[in-house]
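Below you'll find the structure, written out as structure tokens, and then a few comments.
Shown here: the complex without one of its protein chains, the others still in place.
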Amino acid sequence: MVMEKVDLNLVYKRPESLATATTHYCPGCTHGTAHRLVAEVLDEMGVREKTIGVAPVGCSVFAYDYFNHDYVEAAHGRAPAMATGIKRVRPENTVYAYQGDGDLASIGMAEIVHAAIRGENITVIFVNNAIYGMTGGQMAPTTLPGMKTTSSPNGRDVEDAGYPIRMSEMLATIDGASYVVRRSLHNPANIRKAKKAIRKAFEVQERGLGFSIVELLSSCPTNWKLTPVQALNFIEEQMVPYFPLEDFKVMPEVKAIRV
Amino acid sequence: MALKGTIEVDPMHCKGCSLCVEACPQNVIALDMEQLTPKGYHPAHLIAEGCTGCVICAIVCPDAAITVYREAKKKKTR
Partner (left out) sequence: MAKELLKGNEAFAEAAVRAGLEGFFGYPITPSTEFLEYMAKRMPSVGRAFVQAESEVAAINMVYGAACAGKRTMTATSSPGLSLMGEALSYIAGTEVPAVVANVMRGGPGLGNIAPSQGDYNQMVKGGGHGDYFPIVLAPASVQEAIDYITLAFDLADKYRSLVFVAVDGNLGQMMEPAELPPMRELPEKPPEWAAYGAKDREPNRLSSIYIDAPEEEVANVRFVKQWIEIEKNEVIYKEYDLDDAEIAVISFGVAGRVCSSAVRVAREEGIKVGLFRPITLAPFPKKEIAELSKRVRRILVVEMNSGMMLEDVKQAVAGRAPIEFYGRMGGMTPFPDEILDEIRRVDQSDEEIADGMERIEWLERLEERIERGE
């Protein structure tokens, strides 16, 4: 008699570079997705044991509890400076800064620009959800025109608060930047592309090719007052038109990297 | 015929956000309204046959709560 035996292959499991701790992020918040992608990349590159992460101030202030590698907590906006200090004295380690839009584009504007100017051999993961989550939903430098937040209750008035800043476009003008791209986390296809970009960014560091940053359009369901699914649609329909998903700076040596 | 797959959802990590429900191309995931995780969420679970182990749910899951399996090709044994 012929018997049929069915084996199950493991196709995907939680990456080792993620700690077992449950995150405090809201349901559907794409910080979790970004964390997961970074962890997957660190696993695939086999660099977990030499990685040092720098956590920002913002919703991801406890990022150090969510990853399974050494982590330090920076003052608000100063992660690129802290990462510089670490990488300069420990160039053999993999050092990355993980930042939100207030941390990177508001209070930390000088630090990110100058880390790029100096071409620091670090990787920056920039989570852009156009709002300040941790402090309860205030306007961010990347908040869209007309977007209502607790500090722009009638919608962002560009006459008063100016236009949102496109960080990737700006950083790409800096000679010291080697890899500056914007991706999005709003659907599986874009998440796959985001992961590739994150992998490339860490390869830039691994190969000593300079400063890399991946801007990730992300959601904030709670402060956008949308469901998680609606929030992803908001990214696609409202944010992507303003923050195009492109490669803004790719040095020739970086172009040659195949991931 | 598509390979069969299956998923395990970790109740400690699932926050019932529904992104996997929305993303599943086979529409075989839903939130289990009869269950609550220890954190008080309705966890995602398979509600029908048809999972192909495509991993898309795990790709969208912000909490890395999903483990995905796929059947190997069937073996015949005597």
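A and B are the chain letters, set down in written order, and residue numbers restart from 1 in every chain.
Definition applied: contacts are C-beta pairs under 8 Å (C-beta built on N, C-alpha and C of every residue); 3 or more make two chains touch, one makes a residue touch a chain.
What you see is a predicted model; the values in this text were computed from it and never measured.
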{"item": "Interface partners of the hidden chain - shown chains only, full complex considered", "value": "A"}
{"item": "Of A:Val41, A:Cys59 or A:Ala74, the one touching the omitted chain in the full complex", "value": "A:Ala74"}
{"item": "Residues belonging to subunit A that touch the chain removed from view", "value": "19, 48-52, 54-55, 61-62, 64-65, 67-75, 78, 81-86, 88-90, 93, 110-111, 113-114, 118"}
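Basically, only the chains that are shown with their structure count from here on.
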{"item": "For subunit A paired with subunit B, centre-to-centre distance based on mean C-alpha positions, whole Å", "value": "26"}
{"item": "Complex contact set, residues of subunit B against subunit A", "value": "5-6, 10, 12-13, 15-19, 22-23, 39, 41, 53, 55-56, 58-72, 74-78"}
{"item": "Residue ranges of subunit A in contact with subunit B within the complex", "value": "1-15, 18, 22-23, 25-33, 35-36, 39, 187-188, 191-192, 227-229, 232"}
